[in-house]
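A single protein chain has been omitted; all remaining protein chains appear in their positions.
This part shows chain A:
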Amino acid sequence: MIVLKSSDGETFEIEEAVALQSQTIAHMVEDDCVENGIPLANVTGEILAKIIEYCKKHVEGGGGSEEELKIWDKEFIENIDQSTLFNLILAANYLNIKTLLDLTCQRVADMIS
């Protein structure tokens, strides 16, 4: 289990498989600096919660078919407001979660259309 600490002091305990979707965290795990939890100074608790929700759903296999996953993604991204969206982009960029970054940026691109 890996502990993530947000910038406002909240802690989240998640399985390694879930956390490893973030390349940044994956590198930290490799470098073995996860004893006291990983501090994420750039991410607030609210955003981190959303990210963890996303990652849990997208853990290997996804727990459902591809179609279901797409529907879930669509719902996930459509139900958030703009500031959350931008914060998610920032966080996905920082944590280096490619699929989340794709999803969020595509959402903004679609919004501009």
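What we mean here is this: a residue touches a chain if its C-beta (ideal position, glycine included) is under 8 Å from a C-beta of that chain, and two chains touch if they have at least 3 such contacts; residues count from 1.
As a convention for this text, contacts and distances are computed from a predicted model.
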Its UniProt record identifies the chain omitted here, from "L-lactate dehydrogenase", "Dynein axonemal intermediate chain 1", "Coatomer subunit zeta" or "F-box domain-containing protein", as "F-box domain-containing protein"
Of the residues A:S6, A:S22 or A:N87, which one touches the chain left out of the display? A:N87
Which residues does chain A use to touch the chain missing from this display? 81-83, 86-87, 89-90, 93, 101-102, 105-106, 108-110, 112-113
